[in-house]
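Not every chain is included here, but those present sit where they belong.
Naming follows writing order (A and B), and every chain is counted from residue 1.
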Amino acid sequence: MTEMTFADAVREGLAEELRRDPLVWALGEDLSTAHGGTSANQYVGLIDEFGPKRIVNTPISENTIMGAAVGAAVAGTRPVADLRMADFGMCAVDELVNQAAKIRYMFGGQARVPLVVRQAIGVRKGAAAQHSQSTEAWYVHTPGLVVVAPGTPADGRGLLKSAIRADDPVVYMEHKDLWLASGDVPDDEGVVPIGVAKTVREGSDLTIVSWSKMARLCEEVADTLAGDGVSVDVIDLRTLWPWDKDAVYASVCKTGRLLVAQEAVQVGGFAAEIATDVTENCFDALKTHARRIGAPRMPVPYAEPMENEFRVTPERIIARARELLAA
Amino acid sequence: MSNENDTQRTNEPARIFELYKTMCLIRAFEERSEDEFDAGFINGSIHQYIGEEAIGTGVCANLRDTDYILSNHRGHGHSIAKGADPESMMKELMGRVGGTSGAKGGSMHIADFSVGMLGANGVLADGLTMGVGAAQAICLRGVDAIVTVFVGDGTTNRGPFYEALNWAMVYELPILFVCENNGYASSTVTRSITAGEGPVARAKAFGMPAFDVDGNDVNAVDALAADLIARVRGGGGPHFLHARTYRVKGHISRDKMLYRPEGETEERFKDEPIGRCAAWLIANGFEEAEIVSARDAAYAQIDAAVAAAKDASFPNKNLAYADVQDFGPPEPWQQDGGAA
């Protein structure tokens, strides 16, 4: 195990895949001239080892970053397209959803689209309305796509590897606030399989399902609740589609109580899917109905007191958990 | 239809006769699909290539099976010209087993990857951005191939068109852009919504060599395409071929063309490429009978394709659940015994 930041771990993972398979390459804005503070940080130095044909600095052309990745995947390579933020990803929804997600299907299996598209999610302090969105629910709702949202350096690296090796298009959503967060990363290959959740706290009274940065907050929540004598199973989904139903069902059967916590706007979010699915499939095991928590349905405001109103904080999760435990 | 012999000179009568046959095959395919559409054998919409056959034919005659093309919504002609099997295509249009895309795509998603036809497309301009990516893949893999992308005149007003032109130039990609200027974007006269001198001037603004040709003259298209494709293949970077033509039929087969001035179609049809090519062939030593029998053979081939398609069965409904993705099942209907 080596301790490193999320950004470093993911860069390592990418470098390892670039070394392993000459058909892997990366494209995006500023990838080979990287400077601090953006996802581009995760490419620092790669140009020296892999050259400008595999670490491609692109024009500011989101449609083409995504579209070219699709074309290049169809034509036999494994591109990793970086759209920097899910907010800019909106400029390329068409290429992702109408093309990448459908090509295998609508051409009857004649082609595969093995690409990874990175689009970071989450609120970063002061980033405001257009640089803070979490859109994972859109892509879970989109047939043809795999969606991953790793929440630790090890998972960031390990899931990037799986994403690159997958023959499906994978939407890789990292949280901007995690880039500088540190954690232990295995010294071996450390591949993390797609579709497998991780139980990061074990407990018997309540199941909390979450992902990305929110899973880290839920660990805090579990620790706090442990002080009250409440023992919580915290499941970090890591992959949102296909999500690990077995792990969640098993936990809910054990605890009988489910809370799903997400950073995204609550209305229409992915938490509703999990709550509904679990209700449909584990109804008899539930001691009370499933709950979820997510942000108010509003854009992300700039000033801190207002921004905090958008945030799903540990305190808010705890309040919801207590309500659930009392029911 | 692919042609392995790149050094063969263009405009030789024998070669043009081959192009003539391809054009007839496309025309027959389009006419018969309209009939079958009207008869209810084809669902959705079909966008026909009638009157524009010389472009796809002249261009693809200079491509190899290993070269890629990316098409748009009007993809039947490009497919046939690139060598796709019309019978499998007709099965696709009729939603039958044996369709090029397993009957999952239909007309708007006609594709035959085995001959480098990477697909028609229901979203305008997306073939362009995908095309530059395919060209980048060619470079990365170090294979000897080029990409050709077909784009309509109306589509040159979509932003991705410019992104793709710039991108192609920045990375000096082996790609030919072919703009099929048929004067219309659906029901709209393209000039009425297009500023400046048009596609050639726009391509040149990106430093891309751009050339104009009479798109109803298959000899001219073939000759220019041969030249430009040789340059692209030789490492000359992206090139732009602008072909002037006319959309003889409606935008889709159901289109009554109420927006079009009376007589325009008939007037412009006089210039259609197959008749012009036939006249050239006769002037260059072919017998009328040879030409007629070539045309008849094309129609016969398509009639047989139609018959075979009608004979083919519909796909099993459970095939709907195949080829979605490796990870995560499509969650088929439980209650009526959908696929496992």
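Rule of thumb we're sticking to: a residue touches a chain if its C-beta (ideal position, glycine included) is under 8 Å from a C-beta of that chain, and two chains touch if they have at least 3 such contacts.
Values in this document were obtained by computation on a predicted structure and should not be read as measured data.
Summed over the whole structure, each shown chain label occurs as follows: A x2, B x2.
Rule of thumb we're sticking to: only the chains that are shown with their structure count from here on.
Chain A and chain B, compared by their mean Cα positions, are separated by 39 Å. Here chain B touches chain A in the complex through residues 68, 70, 99-105, 109, 111-114, 118-119, 121-123, 126, 128-141, 159-160, 163-164, 166-167, 170-171, 322-330, going by the rule given at the top. Partner chain B is touched in their complex by these residues of chain A: 23, 25, 53-54, 56, 58-59, 61, 63-64, 66-77, 79, 94-95, 98-99, 103-111, 143-146, 166-168, 194-195, 241-242.
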